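Structure record follows, encoded as structure tokens.
Only one protein chain is missing; all other protein chains are in place.
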Amino acid sequence: MQSIYKSLTKIVDEEFVSNQKEELYIYSQDPGMMEPHEPDFVVMPKTTEEVQEIVKLANKEKIPIVPVGGSLSLSGLVIPHQGGIVVDLRRMDQVLEVNEESRYIVFEAGLTTGKLKAYLEKYHPLLRFSIPDAPPSATVVGNIVIHGQGRLTQQYGFNSDMVTGMEVVLPTGEVCKIGSGSVSPYWFSLAPLPDLAGLFLGWFGTTGIITKMGLKLYPKKKLRDIEVFAVEDPNLVPDVIQRVTHTEMSEDIFTGAQPYPPVFKDIIMIGILLTGDSKEELEFKRKMIWDALQCHIDSKEGGFMMMTPDVKQDLLEMPTSSTTRFADVKKGGGFEYCGPIIPVEKFPEAFTRLLEITKKYGITFGNAGRVIGRSHSMMFSFGYPFNRADPENIERTKNALHDTNVASLDIGGVPWKPEVPAQKMIMEKMDKSTLELMQRIKKVLDPNGIMNPGNWEVE
Amino acid sequence: MYELKIDEKTCETCPTFDCLVRCQYIDIDKDTAKTEMKKMISGEDSFVLHDCVTCYACEEYCKRGNHPFYLITDLQEERGILPMPKPLKTQFVNISVPTRRDIIQFYGAEEPVISLCLFPQYTRLFSEEKLFEELSIIIGRYFFCHLMYLHSGNPSLIRERLPKIIDNIANHGFKEVIFFHDECYSTLTSYTTAYSIEVPFKPIHFNEYLYNKLKDQQTKIQPLNAKVAFQRNCSARLTPNVEDFVDDIFNLIGAERVERQYDRENALCCGGIIRGQQRYDLFVDVQTRNVDDMLNAGVEYCVFQCPACFDSLSEKVAEKGIKPIMMHDLCLLAIQGSDK
Partner (left out) sequence: MMYDYADQIHRCFKCGYCKFSNNYTDFNCPSYNRFRFESYSTGGRLWLIWAWSKGEIEWSEHLANIVFSCAACRNCVEQCPMRFNEDIVDWIIGARSDMVEKGLIPASVGEFLDNIHKYGNPWGMPRNERDIWAEGINRYTIDDDNEYLFYVGCVGSYEKQGQQMAKSVADFLRTTGVSFGILGSDEDCDGNEVLFTGEKGLFRELADKNIEKFKELNVKKIITLSPHAYNSMKNKYGGLGEIKVYHYTQVFSEIINSNNIELSDLNIKVTYHDPCFLGRYNSIYEPPREIIKGIPGVELIEMERTRENSFCCGGGSGNFVFDLLGRSSNSPSRIRVREAYETGAELLIVSCPSCYCMLEEAIKTEGLEEKLMIKDISELVIESIKNK
């Protein structure tokens, strides 16, 4: 082991290599509730070449290697289940190119969503990217490799649908470019080439380490506002989503339900974000959306909520800190959630299951859903705050999480960024040929099985 | 239980039927008004029950001491007419359910005491601002007046919960309580009188307290010499005599309440409740007319009494270059100078 430490310090400046207990402890876990496991080393490379050398070393020595971004999936996706080398990519956080005309950006894999937001606001105020609800310390690439969603997902799909190119270090040490960047100096698109990006998206770092990424940017309007439509009956939610997406007037559509504070009890909120370059544009869109929901207003079953300015501010904030604050609801420092991607019409069923599970385990909840595309699917999160200092509460929440994964698959959904046990449930249900294809791809790319082992693995 | 004191004869013999004729939101002539009032007094349905925006103004237009607005709201509930959507009504009902935080806030106040209703954002003002430092605060759902159910079609909830709230205050042994929120004051004076609910302490309107405070410190006042518009809130209609304090305060601090079309009895609603009723076009129209009227009057400030009105109208006012400000902040401006 000492020789590996030495080899690592030859690749990366010694002060960015650690085998000390404290770093191993911190990188053994994420804020969720998966069992921790310590790595043997933590290393923070600065360049693709350094990443490449680390991967070559790991491949030669056949030791596990786990790429890490913000460690915020909450499902333990970067817990080094079999030890080895954790590669914290956050020193690689430079923006390399912004193409204003073709609206794309190229950046390094450790760039955080917070810094990218600040960078665009400062240097390219007419452009934006799809900011997720994760804290600003989440990395953009980390969010994309788990098929994350963000503020532009209702308009343009999963954040991973916005990728225009990549640079990847393969498990065997080769550096590959994916997309137009492999042919041309411009990283504008994955098409018209065979779509190799799919080999790395949704694989949780089991097929290679992304070191650079190209991403679509979108027009940033001057004004943003929000309306929240409230209903009591979950059966109405799909119809509300249908009607609002039909107008094509909104930026982001999300759902929210929680029993506390009392003002949010017993209702389901559908947040509808609006943007415009002028007051007129904004008001036009608002009117279209009000008109679209008139039938629910007439029946008295639904209505636009009255909001104080601070509530509005909270809902407009990007990234939204209220998502993070959910961890302190029970003063326990944690929350866990399963956020399956489901067909929109399954909302009522998912909601019913959520209430059943929380009742069964005597735990509170927060639901946050997000419409993906023009109602093409939605993420429905079953979120449970838990108390890190209370083992009994953790156990109950773990059991609730298990039931939630079962429920998600039952209703026809697929758990999003599943933790290892949920990955196994998915693979059990998966078409056998598909599963075999996945395993073959992994074997071809990573013959020694060094990449984030434990994930997407058939026992 | 508590019955509304309304006199049929008084209404029948009314020469004006101003309660409905003067309504700013329903176009209605005297004959129709008479017919509709008769129907309502007999407990029958009327289009008024469906079209009412619940602005409370008819309560002020009736100079004969009857209670047309309370009648309307009771009938809406009796007949299951919902002025606002069900989920919003649910929110209204749930918002006043006490939480753990309310328990913490229950004890510790001593006279002189001010009730801040459900507006925690002003706790700091009343605990730190020198002008108010003598005051002790009661706040939270155990002291919440519940009058908002006049807007949501379930006023019986007021009568169900209010006696307990009054007990909560009275059990502290307070003889007098200052009410920051106009709506609380109106509840404990007008509404309780109309329904014969006993109030064993003396409610003091915040404006009365504010006026006396300013009077004490008159030498420190630097007149603002500013033209202002005053945004009356709905519950001001229940206790119009308190309006005198508004004018007296303005006089003291050198604020000129400019005459304009939509002030005093002709005031327009801030629009918040109309939006809550999902009448978007009317909401836009009412706010636009109101703010345009302020603009035409050439005012510098739009002064709010009620935090909820402030929330619903201040942005629109500010967009037009008029400064939105709460009544107490305007007074502090006159005492501490404009850099505060």
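Letters A and B name the chains as they come in the text, with residue numbers starting at 1 for each one.
What we mean here is this: a residue touches a chain if its C-beta (ideal position, glycine included) is under 8 Å from a C-beta of that chain, and two chains touch if they have at least 3 such contacts.
Please read these numbers as outputs of a predicted model, since none were measured by experiment.
Note that the absent chain touches A when the full complex is taken as a whole. For the options A:G150, A:G334 or A:G383, the residue in contact with the chain missing from this view is A:G334.
Among A:T9, A:T47, A:Q94 or A:S137, only A:S137 touches the chain left out of the display.
Taking the complete complex into account, A:S71 is the one of A:S71, A:N143, A:Q423 or A:N452 that touches the chain left out. Think of the hidden chain as still there; on subunit A it touches residues 15-16, 18, 20-23, 25-27, 31, 42, 44, 70-72, 88, 90-91, 112, 114-115, 117-119, 121-122, 135-138, 321, 324-325, 327-328, 331-335, 387-389.
Methods note: only the chains that are shown with their structure count from here on.
Chain centres here are Cα means. That of subunit A falls 46 Å from that of subunit B. Across the complex, subunit B meets subunit A through its residues 82, 84-88, 90-91, 94-97, 99, 272, 275-276, 278, 280, 311-312, 315. Those residues of subunit A that touch subunit B in the shared complex are 230-232, 260-267, 287, 290, 297, 300-306, 308-309.
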